[in-house]
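The next block holds one structure in the form of structure tokens; read it before the comments.
Right, chain A next:
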Amino acid sequence: MSNDLHLDRFEVRLSGLGGQGILTLGRIMGQALALDHGYEVTQTQSYGPEARGGASRCDLVISTGKISYPKTICLDLLVSLSQEACNKYFGDLKTEGFLLVDTSLVGQTPTNIFWGLPFTTMAQKVGLVQTTNIVALGALTHFIPFMRATSVRKSLKEILPQKIVDINIKAFNSGFNRAKKEYPEAPEKWKFS
Partner candidate 1 sequence: MAKVTQLIHNYLRHSKRFPHVFCPGCGHGIVLGSLIRSIHSMGLAKDDVVLVAGIGCSGRIPVYVDFNTIHTTHGRALTFATGIKLANPRLKVIVIMGDGDALSIGGNHLIHAARRNIGVTALVLNNHIYGMTGGQSSCTTPMGSFSTTTPFGQLEDEFDISRVTKVCGASFVARTTVMQASAMDSMISEAVMHPGFGLVEILSPCHTQYGRKNRFKTCVDMYKWLQKSSTPLEKYRELSPEKQEKAIATGIFEKRDCEGLEDKYARMRKSLRGES
Partner candidate 2 sequence: MTRKKGESKVKVFLDWCKGCGICAAFCPNKVLSVDKQGKVRVDREDDCINCGFCEIHCPDFAIMVYPKDERTPFEANIDDVAPATREELHRIRNSNST
Partner candidate 3 sequence: MAARSRKNKTTEIFALGNEAVVEGALIAGCTFYAGYPITPSTEIAEEMASRLPHLRGGAFIQMEDEIAGLGAVIGASLAGRKAMTATSGPGFSLMQEHIGYASITEVPLVLVNVMRAGPSTGMPTNPAQGDVQQARWGTHGDHPIIVLSASDVQECLRMTVTAFNYAEKYRTPVILLLDEITAHTREKISLPDPEDINIYTRLTPSMPPEWYMPYEDNMRGVAAMPPLGAGYRYHVTGLIHDDHGYPTSNPREVEHIMHRLFRKIDQFFYDIQMVDEIQCQDAEICIIAYGCVARSAELAVQQARERGVRAGLLKLKTLFPFPRPAVEKMLRQCSNVVVPEMNMGQMSREIKRVNATQSKIITLNRVDGQIITPGQILSKILKG
């Protein structure tokens, strides 16, 4: 069902702190959607000194047809893995858009309507805090109805170095299953034009 979903500019922003692997997360997600699901995807990111240490962000525009303007205009989904990023980018979210946060780091959400999972704590449980981004990717795969877990796992294996693939698959599954358990109905809430 999900792979045939017609999309017209579905915009996602992944945000957090530098070092959380936001860009890798965006790249894996973008690649899975572009190459395996067959969508058109543009992925842009902020570069330079601001991308080191401080806030980090990565934008994806996903569409069934050709994408003209490559940047985001109005976000359908904002993923924030830090309080600062959440505060900074919340204003770019559509009124009917969704917010997904890492509850281990985002204590004060600007709205009560949000999805939240403790990605960092979950990654620690998996055994490697650096897999926070992949835990989030697992959760995203559940929340976004047109993303297939098999394709994302495949893309993950292609992009990540061989020796860390196993633990990341574990992290992915942990995020995916927890999201499915806590928010079973979330994928149904989207309204696609």
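Picked so that all candidates are chains of the complex that A comes from, given by their letters.
Following the convention adopted for this analysis, a contact is a pair of C-beta atoms (placed from the backbone, for glycine too) under 8 Å apart; a residue touches a chain by one contact, two chains touch by 3 or more; residues count from 1.
From a predicted model like this one, the values you see are computed outputs, not experimental measurements.
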- The one of 1, 2 or 3 that touches chain A in this complex is candidate 3
- Query: Quick one: in the complex, what on chain A touches candidate 3?
  - Reply: 27, 30-31, 34-36, 40-51, 67-71, 73, 155, 158-159
